[in-house]
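The complex appears here minus one protein chain, its other protein chains still in place.
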Amino acid sequence: MVASSIAIEEISKELIQTRDLGVTEEGERLVELQIGPTHPGSGHMRLRVWVDGDIIVRCDPDIGFVFRTIEKLSENRIYMKTVPLVERPSLLDTTPMTIGYINALEKLMGIEPPPRAKYLRTILAELTRIASHLYGIGILAIFLGHSTGFMWGFGDRELFVELANQLSGARITYAYVVPGGVRRDMPQSFPDDVEKALRYMERRLKDWYKIFLNNPVIEDRLREVGVLRKNDAVKLGITGPNLRASGVDFDVRVADPYEAYDELDFMVPVAEEGDAYARTLVRFEEIKQSINIIRDALKKMPSGDIIHPQIARMFNPLMKKIYEETRRVKFPGIFASLKPPKGEATARVEAGRGEALFHIVSDGSPRPYRFRWTTPSYRNVILFKYMIPGHRLADLPAIYGSLDYFPPEADR
Amino acid sequence: MEGGLVFIGDLDLTTRKVLKWLMERKPIKDIVEWANAFSLWPVHLMTSCCGVEMGAAYAPRFDLERYGSLPFVSPRQTNLIIIEGTLTRKMARVARITWEQMVDPKFVIAMGACAIDGGLFWNSYNVVRANEVIPVDIYIPGCPPRPEALARAILMLQQRIKSRGITRHDLELIEKNLKLEKVEFARK
Partner (left out) sequence: MASQQPQASQQRLALGKALEELATRLSEHLKGVATKVEADKRSMVINIEVDRSRILEAAKILSSLGFDHVKSLTGVDYPDKGVIELMVHIGSYSRGLRRIMAILRSKLDRKDPRTPTLTQIWPSSELQEREAWEMFGIVFEGHPDLRRLLLPEEFEGLWPGRKDFEIPTRKAGEVEEPWK
């Protein structure tokens, strides 16, 4: 069979379907491979790849395996019930997505959260960003066969998931952000635990450099592979660390600041080469910058309310007592029939993988008329079509892993 | 002579009868069930978002390999499917084809609220229920369930194998309740 002549260890272990398509006009002998969902190197999507011997000639991503029609479902539910829907697709960095949706809703309603709530939202967003980057690095490591990197990535990630658990009560799906503020205040021991975790992470990053980034095997597999030039990145609308590794220093936290980012002090890492190694390096540097942001935010944290006074006025006496004693917000009945005024609002945030856009069209009823939502992985799918042809089949896992593409986020 | 058993007849038929009799007797039955229970290897089919917690379950903090469970590459060489999260129509076809390719005895764990009854996405037009497509052994509630819950499900499956054996005797009843018309488009 033709497939047996392709000498790469990942593909030869699998059950794949091939069809011999004969010879094309250009003299290429094409064979179609389907790298399907039941594959350790594909995630929740199917890649249809046409190969001539060993070189990929055309690639067609087949997505939609996790398409859960969230935009249509939100037209049937009240505004508050869309918050868990928006969290689930991008399960690794959930907080930027809820921040974006609630920002658009707050723009419609015309209120703004108090400063302490903004800082708490920022801290949680940066904690989830570190966890999301560690997941991406772990998945890249397992695609390349570096199973220590996978174990370390997931093990270090547990630290930040536990910190978020302390702050909000759940491991990965928090629903921490509500219109007008946040739902809980941070416990007394939280700043010390965060400082311990950040110091551990800084020491650990040095070990990561030793075993992963300065590893000669990893450098050989990632350098000069999957090069994305600056013009192509801008033309195709790529976002996130993939864009910043090609030389464009665009970051929504700096270009269009939201929450507390305009008062905090951080830098945006940018690389020039545009290959897979540069993308991985940018992710490591972003972890370092997130550590700086969290430290800065904890130092500058203002005191005060965590919920907007207009909503606090609607508390009944029991809710007020709970809020003053334990600093937890119990939702007043207004949230069940929230009717923002008629109009439209747009908001955008910088999630772990890039820029996410939220647009709400409201017609004055308790349900949104239209909710449009674009995720960063959805905008990066086009790279599979335009960047992969020309490489050898053995480089496919390296390119796929370095893009940090998460299929449930792209399909929404 | 004490009461014993004598097998008379054709050698081929006799060996088959002896084998069937041996497999249901104490030492060999126990060994077979023990081997199956401690080698529940799931196949690499990530269905939806609970896959993040499944990945965390096989990672350092909640290490599930100590129960003998190891994610492995091919449907032909594994005996467990973990349906983690929502099954959409496209993914249900893949799950059905993968389940049919696996060799008996095989087991299915449905993880998360979405696999039980649709969960958050109950009224979406692209979502099917897990038990309409393949017969399920164990359900785990949660959205997403903690990795400790997945460990408990594997332990429950091991106990069920030891108490009820490795074959399902109610498979015909389950097959009647499957709604396979939702995945029939795959047979082209």
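So that you can tell them apart, the chains are marked A and B in the order they are listed, and the count of residues begins at 1 in each.
Just so it is clear, contacts are C-beta pairs under 8 Å (C-beta built on N, C-alpha and C of every residue); 3 or more make two chains touch, one makes a residue touch a chain.
Nothing here was measured: the structure is a model prediction, and the numbers come from that model.
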| item | value |
| --- | --- |
| Hidden-chain contact residue, picked from the options A:L30, A:L205, A:V225 or A:V381 | A:V381 |
| Chain not shown, touching residues in chain B | 89-90, 123-126, 185 |
| Missing-chain contacts mapped onto chain A | 63-64, 67, 69, 71-73, 76, 78, 104, 107, 109-110, 115, 234-237, 243, 248, 250, 255-256, 263, 302, 333-334, 336-340, 344-348, 355, 357, 359, 361, 366, 369-370, 372, 374, 378-379, 381-382, 411 |
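The criterion applied here is as follows: only the chains that are shown with their structure count from here on.
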| item | value |
| --- | --- |
| Whole-Å separation of chain centres (CA-atom averages), chain A against chain B | 32 |
| Chain B contact footprint on chain A (complex, rising order) | 13-15, 36-40, 43-44, 64-69, 72-73, 76, 84-85, 88-89, 91-92, 135, 150-151, 154-155, 157-158, 171-173, 408 |
| Chain A-touching residues of chain B, taken from the complex the two chains share | 43-49, 51-53, 55-56, 59-61, 71, 73-76, 86, 88, 90-91, 94, 98, 101, 120-121, 123-127, 143-144, 146 |
